[in-house]
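Complex shown without one protein chain; remaining protein chains in place.
By written order: A, B and C. Residues from 1 in each chain.
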Amino acid sequence: MGSGLIIKDFLIFSPVIILTVWGLASLLLDLTILAGQESSARNRSLGLFTLLGLVGSLILCQYLAFDVIGPAPGKDARIFFGTLNGGLLYSQFASLVLLFAILVCCLSMVWSFTTHWGEYYAMLVWSALSMIVLVASEDLLTLFLSLETMTICLYLMTAMEKTKRRSAEAGLKYFVYGSVSSALFLFGLSLVYGQTGSTSIESIGRILSTTEKPGLSGNVAGGVAVLLIMVGFGFKISAVPFHQWAPDAYEGAPAPVAAWLASGSKLASLVAMVKVMGGALGSWAVTTSPTSPGWVGLLALISAATMTYGNFTALSQTNLKRLLAYSSISHAGYMLVGVIAVGISERREEAAAALFFYLVIYGLTTISGFALAAWIDRDRGSENVDDLNGLGRRHPYIGVAVCVLMLSMIGIPPTAGFFGKLYMFMEALNVGGADRVTMIGLVALGLFNSVVSAFYYIRILKAIFLRDSDKGDLRSMGPEIALPLFVGSVLTIFFGFRPATLLEDMEHISMSGLTFAQKADPDKSPNAAAVITPVILPIKPIANQQPAVSTPAQAKPAGN
Amino acid sequence: MAHFDLLTKNDFTPILAQRMFYEQVDTVLWIRWGLYLFAGFFAVFPLIVAYIVLAERKIAARFQDRIGPNRVGPFGLLQPFADFIKLIIKESIVPKGANSFVHILAPILTLISAFLVLAVIPFGIGLAPVDLPSGLLYMVSVSSIAALSIFLAGWSSRNKYSLLGAMRGVAQLVSYEIPQVMSILPVILWSGSLSLVSIVQTQQYDQGWFLFSPPGILGFLLLLISSIAEVNRAPFDLPEAESEIIAGFHTEYSGMRFGLFFLGEYLNVFAICCLSTTLFLGGGSLPLQGYFADEADHMLVAPFDASKQSVLKLNAHHEFPENPSTGFRINITNIVGETQAFQVSHRVGNDLVLMANRPVEFKADAYSRVSAAARPSYAAPWHLSNLIMIPVFLGKVFFLVFVIFWIRATLPRVRVDRLMSFAWKTMVPLAIANIFVATIWFEMVIRPVGGFSARLLAWLVTGLLTAGAVALVFRINRNSYQANDPERRPTLISRSGDSLLAATTRGL
Amino acid sequence: MSQQIPLTWFLYFAAASFAIGLMGVLMRRNAIGVLMAIEIMLNAANINFIAFWRYGDVPQGEGPLTGVMMALFVITIAAAEVAVGVGLILLCYRRWRVADVDEFDTLSG
Partner (left out) sequence: MIQALFIALSAFGLLMALGTVFARNLVNAALFLVAFFFVVACQFVLLEAEFMAAIQVLIYIGAVAVLLMFGIMLTRNIQGDETTIVSRQWRLLGVGVAGSVLIVLFLGINGFKPWTDLGVRPEFPVTAETTTERGQAIIAMTPTVGREMMTRYVVPFELAGLLLTAALVGAVVLAQYDNTDEKTASAEPPQVS
């Protein structure tokens, strides 16, 4: 390795640097210029300040993506001695995280739930930047460190509503579960490091796939490592055996923070999970022999349990934030199907692209859902589903927007949520080999679960449209609620009608950014633009969801 | 070899010297070292402490226009032994319901940390009990055990005042540890090493005392102040503020256990004076010794002189075999990075004269030099120079000890919140600013082998910067004190300091 | 100096302390006790890292001490985590006057 840093790396990394400085600046602003002002006034000015910084670095990210990084950076777009990805994966996911952060920042300006605004916005910005680093990290050290920075900032944001007991309690519960899980995760990483001697994700994947007998057969230590790493990621994305913190944290945290937990941290953690599971431990995925099932079987169990538990528990929830929490748990279950597909499919890039598509849509819809929660939280102080009664009568536009969101969460065409599920499940069905049966079962369970989930999403719609409000009218929501709500629904509709645009982008990203450990490496030409083959999907036969199981028949020729 | 060119001599000289030393260590050396340790740690240091105590009583008496202890022995010179006997024969009581093991453990921990700190101090050439490659780090870490011991002392004696004093003490120690360590950083930067031996050598043979530079002066003051706070001496002796909390964390201690605390405290005073002397006052070196050394000395190889010969300077504690010229080759890499082998023609004192033919500016490869050079057979020049160095060192140390007594006799005790805000709002910013100024000094004087003119210019620049930083920090602090709104002081640091203190006191 | 110690011994020690820490996490009710148990687990992972670094070999282009850097940053993270944890526990203690994780009952967990 050449000793000495390259200035271009810092240029590529400038959005993150800007965000760091911005967080410090918001702290200083709060302590110097805004000192002694009213809490709501500080909230507004600091929120606008943070919004400025986030938008600025978002624009900078796009400029970098088109001008510095270039359209086809190839797989070796690594910066800082290969510890970070400096390609499209970095820039595009940074833009996504920043977009989510912008929406959350808007939500934070809704009402003044804490007095420490400088610290709050600094935490928001810093957690966003650590999410960016987490997504971009190509090295286990960077990955773990950024994961920890992200979660520590999130603990603090969760507990920052100091006037409410539930906030402190949520923060403590989140902290205890999260730190235990990160300790387990770290031990798993140490075992992996011991087996490969390397901390770079790519070389770990290479070493593990080039050992004389790849796979987990007879390698108990590797199995334990996979188990522990899976526990760590399971906590972060709230998969089922490790989900206990999620409902409490989402309910206890102020609504913007809950939206941030559900969208940003889940996005970053899942991308990191795809990298580690598919990239580093990819060669341990498949079932090589009955003695070594590979991590796919385990992950399939977790995914099935997650989606089922999340949906069936959400049925009985009355609190909107708690309901959204359980729905996000069930969505984590769906996403794990995509992770499994990434692990074992032959078309890993496409599978990853489908997963990312789902992630983006899910994040947008979730933030909008929590925007609703923030609205009634501001005016009613509580966020029960009944508080939504009669909303659609009085605010038809909002009613339509929420309707679109809920349909997208269920996965009903023509919303984007439908295509997210469709692409992901079809990639899952594309896998062959020993795990095909597992995947078919998972997809069937996923479809069944989305039918179940329809019930509680419809309950919200029923409350909005059919019921009459017993309480007074809600104050008109300002732009800071309207923006996330309508951005979410409009984007959902747009990508519902033009799914290929987003999917192509995601495939571009995963082609150029992700390196998977593969036994027989199919030649991937460095310029990703040549490889992109946007999947043209037959929309018609899958108008309703039942025959989706039979889609691979039509999808196979289209896929390759 | 990728990294060799990045390394300066100071990275490797002490490390390899120590390694060679331990590889060739023989029983005689072990006996000598056992003698060092035994004599040092069980005879010399307690004796020094005893007479420091006596000196403090005498000096304080003089300051207060008294005579002080003069009954036992001539001029009361035997007073320490009388105190010792008194402490020994006193009954040592463990409070009822206290954790007796922890109660005895606490003073022992204090003593251990003080002794361990003293273990890396180079009192003279080859007189550092151990020369760790990362001695300063070791020193900071072992001195951070003291906080734990104070806490345990307070907790284990089941006494509210003891616990209050302990909490105060721990908060104070933790807060003042930060400026203490930060004020050391310039020294590490300038000497490029963490080993105290090589820090002293850098000052003795190369750059002169680190005190003689504006950032050095500021760093020395910061180090001294924060060290006084670290050892709970006046005016920072709040943990044992008898007017507020009876005697702080050692209220419940009596007899020899209290004596151990006493010993530990004064040993700590001695240790911090040794530390300040080593880091900033050039150890045992004479004031201007470093400047009279050869200009290119720090490059280990002087540029060629007219006689086309190159002179290789050695560190004084490296000795050559009796006849260095017999088949004795030295690898030297020059600035460009190419390595040449040189034949040693003859030696003059500590200098080796190399056979060479073309004038190049050289940078010695630490490896080859030390591995060729370090044969630690301690011969005459070492002892002789120690005859001068040890008294000089002790003279500096005792002057600093006197300064500390002076401060104690002069200044009143600080208020407890002022203590914290002084640490967080004055010391820490000054230390940070000092690091920046120190880098400027490094770039102006040390990296280019600056002569007198360069030093003069650097004195002007860094002096202005240092004075500006001090003025700025104090001005901001005055304003923030005058800010009448106590909740939102206009700096973050103060809030953290206040809230730490608030938590400390309010939690009890 | 100590090359007679096989690698597996360090791994056994690390594994045992990791298990003890896990037990502590499951058995402590006091939040600070849980925090201590977590520290034990992190230390176990650190021993693993440094043992693997010292015994194994480092692949090219990753610097000479990957495991040590990992352990170093883990220590940093642990310090930060403890600071935040104690702050959170203090916050909850001010509300409930207890520091036991199962006494906090506002949210129907």
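Basically, contacts are C-beta pairs under 8 Å (C-beta built on N, C-alpha and C of every residue); 3 or more make two chains touch, one makes a residue touch a chain.
What you are looking at is a predicted structure, and each value in this text was computed from that prediction instead of being measured.
Engineer: When the whole complex is taken into account, which chains on show are touched by the absent chain?
Structural biologist: When the full complex is considered, the omitted chain touches A, B, C.
Engineer: Touching the absent chain in the whole complex: find that residue among B:Leu194, B:Leu238, B:Leu275 or B:Leu419.
Structural biologist: Reading the full complex, the residue touching the unseen chain is B:Leu194.
Engineer: Where does chain C touch the missing chain, residue by residue?
Structural biologist: Contacting residues on chain C, toward the hidden partner: 1-13, 15-24, 26-33, 35-37, 39-40, 43, 46-47, 50-51, 54-58, 62-65, 68-69, 71-73, 75-91, 93-100, 103.
Engineer: In the full complex, which residues of chain B touch the absent chain?
Structural biologist: So the residues of chain B touching the unseen chain are 2-3, 6-7, 11-12, 15-16, 19, 99, 102, 132-134, 137-138, 140-142, 144-145, 147-148, 151-152, 155, 158, 160, 163, 167, 170, 174, 177, 194, 331, 367-368, 371-372, 492, 495-496, 499-500, 502-504, 506-508.
Engineer: Mind pulling the chain A residues that touch the left-out chain?
Structural biologist: 1, 3-5, 13, 20, 24, 27, 80-81, 83-84, 115-116, 119, 122-123, 126, 129-130, 133, 141-142, 145-146, 148-149, 152-153, 155-156, 159-160, 162-165, 171, 191, 194-195, 218-224
The rule we apply is simple: only the chains that are shown with their structure count from here on.
Engineer: Using C-alpha centroids, which chain lies at the maximum separation from chain A?
Structural biologist: Farthest by centroid: B.
Engineer: Taking each chain's centre as the mean of its CA atoms, how far is chain A from chain B in angstrom?
Structural biologist: Spacing between the chain centres: roughly 51 Å.
Engineer: Between chain B and chain C, what's the gap in Å when you average each chain's C-alpha atoms?
Structural biologist: A distance of 33 Å separates the two centres.
Engineer: How far is the middle of chain A from the middle of chain C, if each middle is the mean of its Cα atoms, in Å?
Structural biologist: Here the centre of chain C sits 27 Å away from the centre of chain A.
Engineer: Among the residues of chain B, pick out those that touch two or more other chains and give their numbers.
Structural biologist: If we look for residues of chain B contacting two or more partner chains, we find none.
Engineer: Residue numbers in chain C touching 2 or more other chains?
Structural biologist: none
Engineer: Of all residues in chain C, which touch chain A in the complex?
Structural biologist: Where chain C meets chain A, its residues are 11, 14, 18, 21-22, 25, 31, 34-35, 38, 41-42, 44-45, 48-49, 51-52, 56-59, 61-63, 66-67, 69-70, 73-74, 77, 80-81, 84-85, 88-89, 91-92, 95-96, 101, 104, 106-107, 109.
Engineer: What residues on chain A touch chain C, complex-wise?
Structural biologist: The touching residues are 1, 81-82, 140-141, 144-145, 148, 152, 155-156, 159, 162, 165-166, 168-173, 175-176, 179-180, 183-184, 186-187, 189-191, 193-194, 197-200, 203, 207, 244, 247-248, 251-252.
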